[in-house]
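Every protein chain except one is present and positioned as in the full complex.
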Amino acid sequence: MAQKKYMLKGLLVLAVIATGLALPLMNTPSNVGNRLIVATTTSTADTGLLDYLKPYFDEKYSADLVWLSLGTGQAIAVAARGDCDLLLVHDREREDEFISSGNGVLRVTVMYNDFVIVGPPDDPANASGTDAIRTMRKIAESGASGGCVFVSRGDGSGTEALEKKLWESSSVCGFLLSGWYLSAGSGMAATLRVANELGAYTISDRGTFYKLKDSINESLSLVVICENDSRLLNPYGVVLINSSLYPNINSDLAQKFLLFVTSPEGQDLIGNYTVGGRQLFFPIYGQTEKIGLPREYETIAYIENLRKGG
Amino acid sequence: MGPSGSGKTTLLRLLDGLEFPDSGEIYVGGKRLTMESAPKIRANVGAVFQSPVMFDASVYDNVAFSLRFRGFPASAIKKNVEEALKIVQLEDEAKRNALTLSGGEAQRVALARVLVYNPELILLDEPTANLDPSNSMIIESVLREARSEGKTVVLVTHNIFQAKRLADKMALLLAGEMIEIGDKKTFFESPSDSRTRRFIDGDLVC
Partner (left out) sequence: MGGLEIFIDGTIRAVEIILSGNPEIFQITLLSLRVSLTATLLGALFGIPVGYLVAIRNFPGKSLCIAVINTLMGIPPVVVGLVVYLMLSSDGPLGFLRILYTPSAMVIAQTVLTFPVTCGITISSIISLNPRLKETLVSLSAPRFWEAVILINEIRIGIITSFITAFGAAISEVGAIMMVGGNLLGYTRALTTAIVLYTNKGEFSMAIALGIILLILALFVNLTLTALQMHYRRHKG
């Protein structure tokens, strides 16, 4: 007699199938062995830089480089919980804070690129130039009289941090609730698209802006309004996380990654990476004074010492 | 017997321990039926209510469940279920889904579902209401057989002719009160209550 499948059987079948499906998933924890988890910003992940570096690093150290593409704010929060092995971000103030609170042990500038202030081609605020402060003031003035709109990332990212700093230096305040200032709460590419739709101004890292421009050039009408101001420099730092606080992190491989990106080979690779014929990141390890930043003597000495020891 | 709303179904539900009396006591097979004793007593009571509910499973399984509930071994289940289906003449429908059965066939499965565990007391609520004669005949013959095996059958029916055919003892309920109870002969020929007389004669009483 053909018996129907009853509950016990049914649940048993469910359990067996679920286990069968789940077993191949139950591999090793994500951050043991040779896997290195870098928490980084959308600007390094989404521009493809890490995709480019991965095979070189993986081969050299038999490693598996993976990354979490987050806003700087979330990246640092994730690191502060010990959920990644290394930070590669671009918000100097918060990086320093991370170090001084004891969560991080070392921070070094490895590369930079720069921000550009972009806006509609007709530049209604008449803000174009090479003085970021002037541009920001012009945008605020025009915005206050209804002449233009500014879109902010609004996601706690390093880009937003820079934007806030620029407003501060331009002595523009009280803009948060004004009609011309919109907070997108999104990543860089999404914010650029919002600004593009609205014919608005925004601040973007150069890499993401050109990457987007190349991939959807017909529909992205935004142009660069202001560039080449030292205030728009965007240095990227690698931060080693305090392994005595988080014994589970792969600090050994994290150190190797630090040595890799600061090595001549790593620095060359960064400099050689181009998108659509444009260089997006500029290696600057050990030469920060060249872009008007203080030289990082102690950190460099420490790293070079490590290199010799390894 | 009794008119609609007189309490026939309620009486059966009380006897099956599905409801409990607000006052008074119920004894089944000499044991007092209470909330605590109900499960034990009920195990030996089989009830078939009006338009019985079929489980969404084969006819075979519908009957077999009663034995599975009681932890019978598989071989005994097979033998008893096949026997019970034969009694209600549904042995050829064993594999059919019970939800596809006609009303008469469902009544018969419900009866088999009860017969299969061989209860001492069988409660039936209008088992042949709205059924065609062939289905009614099968059910009546099953009931006769059960009686001949010494089981007690409590049958609620509207049908005076059916009552005459099947009953040993008769009772009449009116508005929740049992106004007449006695053997069939006395009930029909010399009832003690005048309302029973009128009921038998086909007058409307309530």
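For clarity, chains are labelled A and B in written order, and residue numbers in each chain start from 1.
The rule we apply is simple: contacts are C-beta pairs under 8 Å (C-beta built on N, C-alpha and C of every residue); 3 or more make two chains touch, one makes a residue touch a chain.
Computed from a predicted model, the values in this text were never measured in an experiment.
Of A:V105, A:A190, A:L293 or A:L306, it is A:A190 that touches the chain left out of the display. One chain of the complex is left out; on subunit A, the residues touching it are 4, 6-8, 10-11, 14-15, 17-18, 21-22, 24-32, 35, 37, 42, 45-46, 48, 51, 54, 64, 66-69, 81-83, 187-190, 211-212, 215-216, 218-219, 246, 248-249.
Touching residues on subunit B toward the chain that is not drawn are 16, 18, 39, 42-43, 47, 49, 52-53, 55-57, 65-66, 68-70, 97, 99-100, 113-114.
The definition used in the following text is that only the chains that are shown with their structure count from here on.
Separating the CA-averaged centres of subunit A and subunit B is a span of 78 Å.
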